[in-house]
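Structure record follows, encoded as structure tokens.
Other chains dropped; remaining ones untouched in position.
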Amino acid sequence: MSEPQASSPRPAPPARANEPTVTAALAAERGLSAEEFELLRGILGRDPSWTELGVTSALWSEHCSYKSSKVYLREFPTSGPRVLQGPGENAGVVDVGHGWVAVFKMESHNHPSYIEPYQGAATGVGGILRDIFTMGARPIACLDALRFGEIDAPRMRHLIDGVVRGVGDYGNCFGVPTVGGETAFHRCYNGNILVNAFALGVARHDEIFTARASGAGNPILYAGSRTGRDGIHGATMASESFDAGSESKRPPVQVGDPFTAKILLEACLAAMKTGAIVAIQDMGAAGLTSSTFEMAGRGGTGMRLDLEKVPLREPGLSPYEMMLSESQERMVVLARRGREEEVERVFRRWGLEIAEIGEITEDGRALLCFAGETYADIPIEPLTEQAPVYRRPTAPPADLAARWEAPTLPDVGHPIETLQRLLDTPDFGSKRWIWRQYDHTVRTNTVRGPGGDAAVVRLKGTPSALALTADVNPVYCQLDPERGGMQAVAEAVRNLACVGAEPVGLTDCLNFGNPQNPEVAWQLQQSVLGLSAACRALDVPVISGNVSLYNETQTDAGLQSIYPTPAVAMVGLIPLLKTLPESHFDQAGDRIILLGRDREEFGGSAWLRLLHDLEQGRPPQVDLDTERRLSQLLRELIGAGLLSTAHDLSEGGLGIAAAEACFGKGLGARLEVSSPLELFSETQGRALVACPPAHSIEILRAAERHGVPAAEIGEVGGENLEFAVGGENFRAPVARLETIWAQALPKALGL
Amino acid sequence: MIQARVTVYPRREILDPQGKAIGEALSRLGFQGVVSVRAGKSFEIELKTAEVGVARRQLEDMCERLLANTVVEDYEVEILDEDGR
Amino acid sequence: MKVGVVVFPGSNCDHDVYHAFSHVLNSETVFLWHGDETVQGCDLVVLPGGFAYGDYLRAGALAALSPVMAAVRRHARDGGLVLGICNGFQVLLETGLLPGAMRRNQGLRFLCQDVYLRVERNDLPFTSRLQVGQVLRLPIAHAEGNYEDAPERLDALEDNAQVVFRYCAPDGSICAFDAELNPNGAARAIAGITNPRGNVLGLMPHPERAAEAILGNADGLALLAGTIASFAPSASPPAASPKAEEVRA
């Protein structure tokens, strides 16, 4: 940790009657450790005021400072020929050709969604959308990666319904299509669900904006909704106890207002075109504090805020509350002095409030005033740059060896019936009940919506398209966080390859438990190593991301952390969009070819977990070289228009992939497999493709050239899904399987 | 038979985008002197029981469990007499 | 032929409609601002989908009060063409330019999916390139598409042949509420209606989202293209400004 610079002490802001006196104990209440409190006193050369303490505790919170994860994030490869902006801004930026850039990021909103699922999920989507248009990009697609507990767990149906409606209502009203995502269920999330929202925007090269302040004297403008006491982390409690009479209540939940967000988007993009904006930053977590301090910190400037000018929803907010409020749909806009009128006109035209609340200064300090009185006077750079960084002790779980012991395999039984039981789980059942509630066709770019491997949105005005996918298998990560991390990246690349897309970048949400638990710190470290190794091997730069720690809950068995869940969202480029293969069978008579070879791997497999309650064994190997060759092959075959179907093998293995391929168009198929086990093995680096008979030879040759094992294993047609195992034939009508699959989730939800 | 009305409003300190938008629209329509608008839900519920006390307890229970989201909403239960006043 | 696409605060299909008319159909297309007092000499005015004013209160209710709607009303009275899509249809209902009202979908959830529509008449400018009985596949995306009116008014609507599109099965057969085929439960499977004069059309599905082969469906193109092709210039006498009461007929 770097030494606090001894800055010339400034007079402390006067203590105030209605404010608590700041002590180490109070600082601890606000989340600052004793050392952190001392560090702050060192930086100030005196005791902090109440407002200074609030601001610092927010800036040094795990969420804003990444103090426990920074050391690991350095592992990520973050550069590449296409990368114009890596981690550190509101979102990453990559070049996608024809003068266009893609801007994307994923964010978690886990705890708020558990408290109030509808508003929690809605404001999660709102937050990530603001991150995108803050950069000057227009959002064109969203993904949502959701992890729920067991459906029968307390409150879980309420949480699922609320989250899905929240994601839907916000995106639908805002007018961005939610084109894909992930939904998983596991008891480890019973008391701590995960809501990770991803957004992708596009802009012209020269339209990108950053949140870097400059130019002493430039006015700081506040635009959008008014400020209320929303989501002030218990601050109200702390301060209220000091003005008698007021009963203290939990801070009000942030409420999303997608309508205001939508006009805020239009106003921001229009205002940016005036050329009168220097920098712009949305108010997300820790609202006015993080937005203004980060802006000034990045630019190495100072600032003065006159907080009495902040537009309020209710009277009587203290400077402390204004700085920490998390009211939604607000932006900080830094304009060029003398041209602020041009900016204000645009916002007013859209019916939005905009007010000048301060200006940029030279002295590198944040001067927070209210009615002329000083409430905080702190050096910005030390606060943002000298934020504590921890390398927490790590330790692998004691029972790791036991976890990795190969599971003793139960009898598969009748392969079709086993498959049918898997299709009947919410885990494998169709997620249409969810994505049918999301507008996934608005903006008229959606070439492939939810339901396949990766979504595809065309880039208007170019021959190109972008592909999107979100993946991670937490059970793999629990058993082996490093392999789990690798697998997440590998599967994402595979999903993109199945629509002929080449990865251009990745964003992640690292959802973990309590980092002060050495086992969790180890999971975090190992997962990042795995993600990074895969990203290097497969040439995928990490351009943005987010860390969510302390995902743990009190259970009878004591504090339980969630399984390590490093969710990955990846964007791919299809330079020349022609006809795409379907993820389902499209034509009777097509030949079915399996790319990749099975190694009978069952560690952490869905078959053992869902049907035998067994989470055992080391997860499947991830051979990154194989993955690279497979995805190159798929892109080549799709580019040459040889495939009518391409669907990757992931959770559930060949059996599930074959069944999913039969749905969609209701076409049957006959596949030959060596053993019933082969249907449920989860060996990585494989994909199922189908093609007109005439193309089969060419595809097998291409596979050989790329060193990818390939075999023709069957044919599309008929009403049945049929497996020929050795001499035996097992079959079931596709219609029956599809009904079971389509009903599984609604049935489990009791609808 | 008891006629009751349950009214559910966003908690005072919580943002009410609907009420805000409606208030602005009313001013645009030329209605002067609209100080504030809060937008909530209203449920008219008919119950078999004849006992007011029972009904009230039942209705409050309904609010806690379904009709209101007490994290963000307050509710109010009124028992109406026959002619629904 | 000049097309005007109205932009309300919260419209979010305005760019989509603009793209369809301007880039796909190469017709002169402009945006009309909700605060405008005229339709700037447009021949066809399109009210696009979205959530005008957030659809707070009722879908379309707040948008119906915008100044531009008074101009749209005059445009319609003078025989000009008006096309309301999804939220635009809801605005037309709230403005009283078309009869009836929308309620929340039967299942009380937002629905985004394809539906099948049967064309009930093709003697309108909007349907000039469609056949009676023809079945179109178009996407819907709405939470309030459950069309409703008093039974006698519905009868009148039928008697005047004002129903232009109905939700149907792929084979064209009409079904009352069906979770897939008429998923919002619209009365008499009504998906689109016109005014007695036939120059105002409202429909819930989105033809502009099905106007390009690359998106996998171009069934909507005939409706949009026909509307332009069939256009006959409207004589526009000096318009009297509507009385306040008119704003909610």
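Note that the chains are named A, B and C in the order they appear, and that numbering of residues resets to 1 at the start of each chain.
Everything that follows uses one rule, which is that a contact is a pair of C-beta atoms (placed from the backbone, for glycine too) under 8 Å apart; a residue touches a chain by one contact, two chains touch by 3 or more.
This structure is a prediction, so every number in the text was calculated from the model and none was measured.
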{"item": "Full-file chain stoichiometry, since only one instance of each kind is pictured", "value": "A x1, B x2, C x1"}
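Just so it is clear, only the chains that are shown with their structure count from here on.
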{"item": "Centroid spacing, where centroids are CA-atom means, of subunit B and subunit C in whole angstrom", "value": "34"}
{"item": "Sequence positions of subunit B contacting 2 or more other chains", "value": "17, 21"}
{"item": "Junction residues of subunit A, two or more chains touched", "value": "257, 259-260"}
{"item": "Residue ranges of subunit A touching subunit C (in the complex, touch as defined)", "value": "165, 168-169, 172-175, 257-260, 262-263, 350-351, 435-447, 458, 460, 577"}
{"item": "Subunit B contact footprint on subunit C (complex, rising order)", "value": "53-54, 56-57, 62, 65, 244"}
{"item": "Subunit C-facing residues of subunit B, complex", "value": "17-18, 21-22, 25, 28-30, 39"}
